[in-house]
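Only one protein chain is missing from this complex, and each of the others stays in its spot.
We call the chains A, B and C, going by the order they appear; numbering starts again at 1 in every chain.
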Amino acid sequence: MTRLIVVRLLFGALTLWAVSLVVFAATQALPGDAAQMILGRDATPERVEALRDQLDLHEPVAVQYLNWLQGIVQGDLGTSYSNRTEVTEVLSGPVLSSLTLMGLAALAATPVALLVGAVSALRRDRAFDHASSMGTLVVASIPEFVVGILLILLLGPGGLGWFPSVYSREGGPDQWVLPVLTLAFAVAPPIVRMMRATMIEVLESEYVQQARLKGVDERAVLWRHAAPNAIGPVAQVVALQLAWLAGGVVAVEFLFNFPGVGKILMDAIENRDVPLVQAVVLLIAGIYILVNLIADVIGLAANPKVRVANR
Amino acid sequence: MSAPVNAGVEPVTVVPRGRGAGLFRTAWGFGRTKVGAALTGLIVLIAVVGPFVAPYTPTEFVARPFETGVDGTLFGGDNRGRDVLTRFLWGGWTLLLLAGASAAIGVAAGTVVGVVAGYRRGWLDDVLMRVGDVLLAFPQLIAALLVMSIVGPKVWLIVAVIAVSHMPRVARVIREATRKVVEQDYVKAAEAVGLPRWRIMAVEILPNVTSPLLVELGLRLTYSIGVVAVLGFLGMGLQPPTADWGLMINENRQGMAVQPWAVALPVAAIAVLTIGANLITDGLSRAAIGIDRGVEK
Amino acid sequence: MSSLSEGPRPTLLSAPSRRSLLKASAAGAVVAPVLAACGGDSGSGGSGGGEPQRGGRLRVGVAGGGVNDTLDAHDPTDNVDIARNFALYAGLLRYAADGAIENNLAESVEPNEDATEWTVVLKEGLTFHDDSPVTADSVVFSLRRILDPDNPLRGAGDMDGVDADGLEALDGRTVLIRCTEPTVTLPEALAEYYNCVVPEGYDPADPVGCGPFRSVEFVAGEYSLFERHEGYHEEGLPYADELEIVDFPEDDARVNALNSGSVDLITQVPHAQVAVIEGNPDLAVMESETGMWLPFTMRVDQAPFDDVRVRQAFRLIVDRQEMIDQALAGYGQVGNDMYARMDPSYPDDFEQREQDIAEARRLLAEAGHGDGLEVELVTSDISAGVVAAAEVFQEQAREAGVTVELRRVNPSDYWNEEEGFPYAFGQDFWSARNYITQAAQGSVVGAPYNETMWGENEEWLGHLEEARRTADPDERNELIRRAQRVEYEEGGYIVWGFVNLLDGHSTAVHGLEPAVSGHPLGSYAFHRAWLEQ
């Protein structure tokens, strides 16, 4: 099992490296001279030259990449063009807010989703089941920013006016409601469906039937026999949803003007702020890969066939 | 080992396109599929017929920006004072076209990769899948944004990026399906006979992964619609003054409070469209599972 | 997000920001008839509202701001810096709301007959925030700091003629400014907020000035807090005890803050939000007509615009009122292909150009484009309404058989040679300033942003050069008008209109009146604003 995990980890690292390569190559294609960008229009040629040396822009691309990579490894993501400060500094705040946002969304969505999923599995083919399956289907299909806008139209200033539709520095906690809600809606459906599917599969399985035929009472059947086998895939899908969030926040943050990585990314793209774009994309990809990895590991760990070496 | 339920039924003389049609028939059996078809049809109708029935041209000015209640306009003016209804009627087909194209290309490419990887196994499989992993490491939207920010928003690019981001996802599914099929002996039978690999893939394997294929197509179409819309919404899709639903939402967000229509209409359309597409997909997948049970014993 | 909003965007790269402000700076000099501020806004926002009351904290939301915010008196980079500059510092002269130049710290500013020497006399009893007196030496120090050849600051550009070494403090209150050439534009320069007076040995880290407010707290990119400068030279001013300036890069956020009452004033209300604000009984919008213009720029040295008939045709294609209505949502005034609207030389008598498609077609046909013409218009969200104007023009041009391809360039790249600036057919935005200064910035050969290459025109150049050497106002204006006539007929600008500024404020705020300068909140007149307690 540990071997499997190590292998997974290695692949994760490999992927991340490949991603860094892609990102670097991509951003190299951007027009504009870094030094010029940083110093701005009215910088004297001398200073530009000096900076170019300092940024070793004269070096061949390969070297530049290596330096860049080295920098990243050492946690130095370079200097943002737009506001000439350390990228790490620029990002620290937004990353925190984004993580908080994602965390809240996950916290809001997961328990409800699991409950709904389990109930519809137990009430299979009854009204509740149909309702929930329809509901999840509908919600799942709508792009998250559309969900967001619908929420705004409904609960925002234009509608019932319960919650503000844009985030601002001096706004109260109520401005978190709509973004969190939107993301929660985006995250929940797959969890519900997976929970339902696995529960049904497990409950239909021969070993649960056998447990029943053994005369084990229902609670034990559910908790001792069904649950352990259902936990794996569900946990996995939950993790995957979190991974999705890493990319999903962008549109939502943009919509609610929420000061997180997503918005930073949009601004960075707007301003052709290469180092920032690189950093954010890498960051998001990194989180994405990491969480996927965790999902894998959970999947493995939950499976005794893997957990316990075969004889 | 159980004999199939329909053992010994009278030979159905003509079964067009093997199971494919069967799949559709079964899918149609579910009420939700019908609903989905109706919803999708409605939006497609709007998108296709819209431009011909639009009262104005999408770029002419009929009102002050965000002005409502202007006579001659049903929903007032947008951020430039162009007729919201007209732009709504015009804004659909671009979305459908881009989404359709990217989904089709992505699924086609993904299928090829998936079948090849799943059948040939070995290093080829590994390479293809590793590359896929790298692509998968970019959330779809992020990948699109990255490329857009570099090359700038171009129509072909939008299609390409979305298609590429679909490819590995489709490939994975098809690969799994292919592997199941490859396990089956009729593939080995064909190998024993020495049928060329490509023909085995084309004749023996491909027809047996149509069910997951159709489901993927539906799924990817739904996603494509979403991504195209989001790109437009983020201003990274089609550029003004094009009338495009995603872009409309972006352009008119500012005035949501004064002129909700300019946002509500396209938002509603996108929502209905995606829901419809997803309903159909769901029907298909249910049908597919039902059917394939026969195949996989 | 800013680039999409209709409000002016915070300029993030230093390149354009420097420039835009350089341009947005000087409002026109001595002004023609005062432009009335429209609507009841000036009522609620204006000097009405009974006796001014003292006290309270004035909370202001200003568009823009970033980690590069500075309090340096002579080197502000961004809207919020300008706002703070108006609060902290004061100059020898200043622009009145109507655009006229009036004395501020100076009691008098007098030129000699050929405008090569200017004598400045300070008012009595002026003090800085640290209660130290404002002296002639302070003035000399300030001007030298600005003109420092090793590190020339913003104002240096306006004072080419001034000889830094020739500056001389004749006595405690009198300064003699010697110029190397006739410098008729010196008052404009001295009226600029960024040419303000600071104490000797000034250090931006300790921002001491003699403006209405003194600095208490400052967090770059977030907010800054000020308290009344008791020693302010205008008797009884300012009214507010405290002033808080909050950075708001996001339009929605800014408007929300006003709506939710977390600020009393905001600058630059997006057109789309005006209705929202006016819908709120406790809020009002103050609309200020300005000399800010958003021209289309045609390069007279590049096809097809090297043919004067094409330029004229394009000028005739524009339906100016529609431009105002669609691009500025009606918040603007029609232009007549001539800038420097506040300049006494402004040619109101030139006949107003109207849309004339037939004539345009004829001219185009003559120029050999009878069977239609295709041009690329480079646009960018460099200022509210610019992109909109491009789209409207595209629509209007269609009628004249001209197909306009829009190329949308990222704002931060717009003035980038790599993007192709100056473009054959592009756009721009300029703030009000008088004709000569404007020409120096945008038209003459070698001007920093010569986007029409118009400066080559000898006839025009002749008149202009002469005018710059002429001290007598009337003669000078006559010369300028000749130059203007030439440019009006053959120039490369399409000046379709002037922008109105929209500021939002709580109805509890009084004392503000619209200013033509192009700076919001009546040129950030914090010293005159007062809160209804």
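Quick note on the criterion: a contact is a pair of C-beta atoms (placed from the backbone, for glycine too) under 8 Å apart; a residue touches a chain by one contact, two chains touch by 3 or more.
Going forward, contacts and distances are computed from a predicted model.
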{"item": "Options \"Cation:proton antiporter\", \"Malonate decarboxylase gamma subunit\", \"NADH-quinone oxidoreductase subunit J\" or \"ABC transporter ATP-binding protein\": UniProt name of the undisplayed chain", "value": "\"ABC transporter ATP-binding protein\""}
{"item": "Omitted chain's touching partners, listed by label", "value": "A, B"}
{"item": "Residue touching the undisplayed chain, where the options are A:Ser120, A:Ser141, A:Thr182 or A:Asn229", "value": "A:Asn229"}
{"item": "Hidden partner chain, residues of chain A it touches", "value": "204-217, 220, 224-225, 228-229, 303-305, 308, 310-311"}
{"item": "Contact set of chain B toward the excluded chain (per top definition)", "value": "1-4, 6-9, 11-13, 15, 18-19, 183-186, 188-195, 203-204, 207-208, 210, 294-295, 297"}
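Note that in this section only the chains that are shown with their structure count from here on.
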{"item": "Centre-most chain [mean C-alpha coordinates]", "value": "A"}
{"item": "Between chain A and chain B, centroid-to-centroid distance (C-alpha), Å", "value": "23"}
{"item": "Chain B and chain C, separation of their C-alpha mean positions in angstrom", "value": "50"}
{"item": "Chain centre separation in whole Å, for chain C relative to chain A (CA means)", "value": "45"}
{"item": "Interface hub residues of chain B, defined as touching at least two other chains", "value": "253, 257"}
{"item": "Sequence positions of chain C contacting 2 or more other chains", "value": "3, 252"}
{"item": "Partner chain A, residues of chain C touching it in the complex", "value": "1-3, 12-16, 18-19, 66-68, 222, 246, 248, 250, 252-253, 256-257, 260, 262, 410-413, 415-416, 418-419"}
{"item": "Chain B residues touching chain C - in the complex, by the definition given at the top", "value": "59-61, 64-66, 79-81, 235, 239-241, 250-251, 253-255, 257-259"}
{"item": "Of chain B, residues touching chain A in the complex", "value": "32, 130, 133-134, 137-142, 145-151, 222, 225-227, 229-230, 233-234, 236, 249, 253, 256-257, 260, 263-264, 267, 270-271, 274-275, 277-279, 282"}
